[in-house]
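A protein chain is absent from this complex, but the other protein chains hold their places.
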Amino acid sequence: MSKQGSYWRRTLEQRISRRRALQAAALGAAGLTGAAVIGCGGGEEEAVTEATATSLPGEELRPTPGGIYVGTMADLYNMDPHKPIAFLTHVFASWIYSRLMRYASAYGELPEERWFEPVPELAQKVETPDELTYIFTLNPEAKWHNVDPTFGRQVTAEDVVFSYNRYQELSPQAPNMAMVDSVTAGPDDLTVTFKLKHPFALFLRRIASSQDLWILPPELIEADGDAEKRAVGSGPFLFGHYNRSVDFEFLKNPDYFEHDQFGNRYPYIDVLRLIVIPDPNAVVSQFIAKNIYGIACQPKLVPEVVSAVPDVRVNRQVRDLTSFIYFQDSSYVNDEGPFNDERVRRAVSMGIDRDGLLALVRAPTDNEGGEWCNIVPAGLGREWWLDPKSPEMGDAGKWYQYDVAEAKKLMDAAGYGDGFDIRLHYSSTVYTNIIPYYPVVAEALPGLLREIGINVTLVPEDYIGQYIPETYTKGNFDGMAWGLLSVFTDALAYLSNSFLPFGEGGGRNMSKVRDEQLIADLEAATREPDAEELRKKLFDIQRYISDMMYYVPGINPLEYALSHPFGSPTMNAAGPSGTYGLGTETSMEGWLNPEHQNP
Amino acid sequence: MASVDQADIAEYLALRPARKPWVRLLRTLWWFTRRKPLGALGGFFVLVVLLVAVSAQWIAPYWYDDQTWDEALQGPSATHLFGTDDLGRDMLSRVMYGARVSVVIGFSAVAISAVVATFIGVISGYYGGRFDTLFQRLVDIWMSFPPLVLLIVVVSTFSRGGDFWDRVMAIIIVMGVIMAAGSSRVIRGAAISIKNNQYVEAARCIGASDARILAQHVLPNVFAVIIILATVQLGAAILAESSISFLGWGVPPPFPSWGQMLSYKGILFMRAHPWIALWPGLAIALAVYGFNMLGDALRDVLDPRLRGGR
Partner (left out) sequence: MSRYILRRLILVVPTMIGVTILVFLLIRLMPGDLVQQISGENAILTEEERQEVREELGLDKPIYQQYFIWMSEILRGDLGNSLQTKVAVGAELKNRLPVTLELGILAIILSLCVSLPIGVLAAIRQDTILDYVARSGAIAFLSIPSFWMGTLVVVLPSKWWGWAPPLYYKDLWVDPVDNLYMLIIPAAILGMLLSGTVMRMTRAQMLEVLRQDYVRTAWSKGLRERTVVTRHAIKNAFIPVVTIVGLQIPILVGGTVILESIFGVPGVGRYLLFSIGSLDYPVVQAIVLIVAGAVVLTNLAVDLTYAYLDPRIRYA
């Protein structure tokens, strides 16, 4: 194993260090993990190299327009991005529709401090005369798709107002824009003014979020009633077709308003064909056979694929997906044991061998598995994510350390020296295919917790039937639950949703934690106008919640995207891991080499 | 073109002097093996499965949830004859414990099926008339549904609670009831033909009550049918349970069931670590094979009138 192991490790390191980075399995990722996975290696131990700008040694970037890109995608539940039932709708939306702003992307590598940096999309310019006012000036070249019912007319401020109102009315994500007081168009067609109720430091980041304010044409809604039957937007691709369970096809929008530095219009690719392949083995087989160009790959299968496809590009990234344990709500609502006592909660956290779990789920050829998240995941970057292993976490960091003896002492001190029996709920469907480490950790937890005296019975639940409607959304369960937190694009959203009162902004506070001081701190943070101050406040909050362990965070493993070297060195290497804006943040800037343009 | 029937057996048994019962049993077995080697082979597989199921906790080298993460995903080796899974658990032990799950669920389901089917089939066949029409309509309706779909829908309903026993009971009852439909038809057929038998007519003439006739004539003869059906259905039950577990609604982890071991994880690792899927799959195949072969042979031996394949 040693010789073999080191060969693979060298190869992988070579790839990353030579900055042959990383082809987006954006499109494959879209299908299976719903995340853009591109960009920095993420691991600080990995062989890091000089940050290259946009070229590879000895190669030049020469975009060659044209071609058909073949990737994978999963079946959608619905197409209307203002009414999403699942995150995949947002991925779909990112090819067709635009936002006012989007997140930064680049070839080569995007430095961590630029992750989730809002950059212009529909809005060319933003002015902020005061803390409460944001004036967006739309790009005059932005046009709707040249099809019925919009016929290529210009995108106006009225369209933005219309979309905002519809979003507020229909979208379950609307609380993310709760700080907006009003949206008005004028004085001309290209100016939109957002007035806020209070200062909000991360407002532009929220505007750029790929889960929220998609801009839709009013004609479409008037004609069809919703955006379910047709998809007409202002994005880089036109909607070709969607044959359920068969494939998607997107066509290049010839009038798209963004250009590259050579003056070529984006996107380069003529046709984007995404095939629906439900079986993960089939996906790998198709990839190896070069029928699809990029995939998200389960870590355990990576060595197989790497050996079958020697020139494959491998990208690994931690995502902004928090995995965590949550407790029955009677702990906080009725002050019922055993989890009302923070010593027990801390014991649970100390009983989890996070590094061991990361080693268990990682790709066999890797020597690191990922990061430890707190409620804020590592995928947001160190600017906003407080690494539990870092000295900045302070004393609270010790609750993350794996220490069975300490944990038992805590259990003893809390009066549970004899341990107790408890049930652990988790979802046994849906997640199993797309988040491979989720069920593995679920099955590993009983063994770990047994060591500190907690006797766990696993309770698998059907995702749609039980887990989502009851356990996750309402906190309607007994004992503990192992889950994945909804994805947001900024740390404040994670924390607000988890700790504000349930039903009053705490959409993900299913355990109904109610800590008045914490709530006050969060509200102060929400109103903080200065980004740097906000950062400090959020770090304070992360320290506090780590100390209290209201929710016990799990792990943030690396996720892999593999692709064939058929074109641009990076099908856009956006930094941020979890944005669903693959369409505009990734595939828009990718191209295929001439010899690979026809499948 | 010789086939075996009861006359042969009676003759054979009559020719040998009566010995101690266990010797007779052995001789019958030997004779059976010689006459129906395939059936005997099947019987052997069945025996192995049953033995493993019963004695799993004594003969399995590891506990089924013995996780040693360092040894995860290793191929067959001296310490782990069948390799390990992704949590470092010994595959051989898990397959052995899995036999227990398959056997318990299979036998229970078949038992329920036998009881229900006998009840419906005998009453339907013996009494005929309106009972018959009503029951047969119900059975018709019941048999129109694709069994797997029924299983999924009903089991996913009942396993909402997620308790181990809730789920297991749900699977057993649902499978039992579903299988009972088809069996009841066969038993009904047998009951009808027995009803028209001369013995039964004679008994009725001398005034024997229905209950007596049922107990003395119908049930014993139907018994052979039940046994044959049972062996075949055991195979089907094991297969059905593995399908349900494969889809995620079966026995909850960490208890190993063959289907569950084969499900997303086994299939997922099929490329890189094929043994995870290989052993449970083989176990299922061999067990089902064994039961079917045995059932086939028993059918030939016990009642040649019954066609194969039903």
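Every chain is named by a letter (A and B) in the order it is written, and numbering of its residues begins at 1.
Everything below uses one rule, namely that a contact is a pair of C-beta atoms (placed from the backbone, for glycine too) under 8 Å apart; a residue touches a chain by one contact, two chains touch by 3 or more.
Predicted model only: the values in this text are computed from it and were never measured.
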Which residue of A:Pro140, A:Pro254 or A:Pro278 touches the chain not shown here: A:Pro278
Missing-chain contacts mapped onto chain B: 1-3, 37-38, 42, 137-138, 140-150, 152-154, 156-157, 160, 235, 239, 242-243, 246-247, 259, 262, 267, 270-271, 274, 277, 281, 284-289, 292-293, 296, 307-310
Chain A residues touching the omitted chain (full complex): 70, 75, 77-78, 83-86, 172-173, 228, 243-247, 275-279, 281-282, 284-286, 288-289, 291-292, 308, 429-430, 462-466, 468-470, 472-473, 486, 503, 507
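The definition used in the following text is that only the chains that are shown with their structure count from here on.
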Rounded Å distance, chain A centre to chain B centre (Cα mean): 48
Chain B partner contacts - residues on chain A that touch it in the complex: 279-281, 284, 298, 300-301, 303-304, 356, 359-360, 364, 425, 428-429, 432-433, 436, 439-440, 442-444, 446-447, 457-462, 465-466
Chain A-touching residues of chain B, taken from the complex the two chains share: 65, 67, 69, 72-73, 86-88, 156, 159-160, 162-164, 248-249, 252-254, 264-265, 267-273
